[in-house]
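What you see is the complex with one protein chain gone and the rest in place.
A and B label the chains in the order they appear, each numbered from 1.
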Amino acid sequence: MTTTAPQPAASGTARTAEPLLEVQGVEKYFPGRSVGLLGQKGNPVKAVDGVSFSLAQGETLGLVGESGCGKSTTGRAISKLIEPTGGTVRFEGQDVTKFSGRQMRPLRRQMQMIFQDPYSSLNPRHTIGTIVGSPFRIQGEKPSGGVKRTVQGLMERVGLNPEHYNRYPHEFSGGQRQRIGIARALALQPKLIVCDEPVSALDVSVQAQVVNLLEDLQNEFGLAYVFIAHDLSVVRHISDRVAVMYLGKIMEITDRDTLYEAPMHPYTHALLSAVPIPDPAVEARREKILLTGDLPSPSSPPSGCVFHTRCPKYKNELSDSEREHCRTVEPVLEEKRPGQSVYCHFPQVRADLIDGEPGPIRTTGPKAA
Amino acid sequence: MVDTSTAYAPRDVRDEQPFLVVDDLHVHFPTDDGLVKSVDGLSFALRRGEILGIVGESGSGKSVTAQAILGLHKGSKAQVTGRILLDDQDLVPLSENDMRAVRGDEVSMIFQDPLSSLHPFYSIGNQISEAYLVHHKVSKKEAKQRTIAMLQKVGIPNAAGRYDDYPHQFSGGMRQRAMIAMALICEPKLLIADEPTTALDVTVQAQILELIKELRDELNSAVIIITHDLGVVAETCDQVVVMYGGQCVEKGAVDELFDQPEMPYTWGLLGSMPRMDRVRQERLTPIPGSPPSLINVPKGCVFNPRCRFSDRVEGDRCFTEHPDLLPTHGTKEGITRHEVRCHIAPEERQQILLTEIRPSL
């Protein structure tokens, strides 16, 4: 099969000499359920299994994948909310993997997190002022101009009415609560925010408001984001680079446009083809690649390539000897084309998955019908 | 999987009588704070073999509509008025007892979260055959056989072996398949799917939507899919109703409506959604403000507080006069009508769409 893919666009991100965040082979194994009377442990659950990437200042890395792929655990491991069981996390060149809670404290100002459910991550008994101002208290910092004025400034910046300083979380809508979470994360002027499904719980119109806010703040403060989401459309909109995860591993990582326009991994193909596009004309000509079977258990991942049990290419296109290779030898995530790393023995560029037509994607709005 | 060799041949459904007619439906809930007008004057019609999408954000009244069709508000404090004609029988005045014969048999429903919608203490098989037994005088053994056949049909491998499994032993996608099997076991003529894929991953969503389409083809049922995702509508539906603040603000054939959206709210929805099939726009264009209160519904057009275009209407009609749902300029005779609830003059709307909305989408 010949590929008619366009040349991948060069990564638009200017790489500084030293990445802000460098994640190398990070693993998070959860101990298995105990079996037997003496508490022998079952197989560990390999939630995250050797994830590596780096992130430059001001850059956004999208982390996509389906539930159970380990993207949220990865987010927690790099922000050290949970301890990685292997690998290294470097922040501004400093190895923070083994840092204790006390050592992490100064770093917490640089590295913040925003969560999916803005309600359960806000203490219902605290006022907005207290919540947004809490980072100052925890860090023992007195911002010039006083905490209250600074907090009100932050509230204004994220689009909340500063007069609502003394209100409680339940008095706000979902979108406003997410703004509160963002204001809290911004308080200490971090360099990196790990966003874990920040807009998944919001309605479309509100989601757009929050996405725009995140982008504005990035431009204003030079923030870097690790943007964890399952919505591939939002990820395309906000990310500079995108990593696709499956069963605790990165399947493919490259710059945004290459990932969407010339993806090489069969799993990326299936994901992209599955996202419905709000245009019946486009939908009518797109091919859907339906995956069969269920996600294997992360405590006993398949041999060889972890995706081979559900891989459409393995099932339909490969020869017996090639399949044998997939079953026995685990691929490594390596650069198959410039700037595009893929975990697959038989990668192949597909450019027709998004709008049903091969070739370069259109660059303007929808065609006149 | 369903046998796809009996593929659905698109029929010309235009001449057929609608199977479901919802006419001026109101669902109001009295609360301590006032009357919540969850659905306020909704009308639509649906033929067998057609899939209707009801789109809207939370609080738009789409789920309440679905539950009203199934009569689930009976016995509660909700006030349901208007007509729901199913095959010419009005369901609104039916007693809970009479409605029970309809539920699960002629009309059935799939819910958003299959885990919480299945009883944790009973096996999948038990729950599905229960749905069959309540409407059919057959032995438990026959019901079990039918359940297993149905589970096979919706693509559950080793269906007989999984009959006695409990919901927590199924994966999310398999649970939703089981819910679909439960909804379809009596071969309903109308299937209502309330956000059937919202809790599922995209690859599973694609499988489930495919399955719903296949089963529609096989049973020739009418299907209502309630969703907030315009992509799901574009992928699966023939007709679409856009709901906002308990009212239908725009409806029509899917091709037509996506090609020529005319209501500012629909524009807002389309502009808010990042789209995977195009290069990054500088910014999304969100709808300003937040959804309306259903107790103090805005006077005039329900969308006026968030509408960017109310200055295009002479005087203050947008704020004083409730617009009617009227056919659009381009609606041809005999074709399913495309209707919009908006005061802006049709020519002006076309102009705005072409010059201001299209380029920014």
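The definition used in the following text is that contacts are C-beta pairs under 8 Å (C-beta built on N, C-alpha and C of every residue); 3 or more make two chains touch, one makes a residue touch a chain.
Convention: contacts and distances are computed from a predicted model.
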| item | value |
| --- | --- |
| Chain excluded from display, named as in UniProt, from "ABC transporter permease", "NusG domain II-containing protein", "Dihydroorotate dehydrogenase B (NAD(+)), electron transfer subunit" or "Cytochrome c oxidase subunit 3" | "ABC transporter permease" |
| Residue among B:109, B:253 or B:318 touching the omitted chain | B:109 |
| Full-complex contact with the absent chain, from B:25, B:39, B:54 or B:182 | B:182 |
| Per the touch definition above, residue among B:120, B:315 or B:359 touching the missing chain | B:120 |
| Interface with the undisplayed chain - residues on subunit B | 70, 72, 96, 100-105, 108-109, 111, 113, 116-121, 123, 130-131, 134-135, 166, 168, 179, 182 |
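Keep this in mind: only the chains that are shown with their structure count from here on.
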| item | value |
| --- | --- |
| Separation of subunit A from subunit B, taking each centre as the mean of its C-alpha atoms, in whole Å | 31 |
| In the complex, subunit A residues that touch subunit B | 66-67, 173, 175, 203-209, 211-212, 215, 230, 232-234, 236-238, 256-257, 260, 270-283, 288, 290-291, 294-295, 354-355, 361-366, 369 |
| Footprint of subunit A on subunit B - complex, ascending | 57-58, 171-174, 201-207, 209-210, 228-236, 254-255, 258-259, 268-281, 283-287, 290-291, 358-361 |
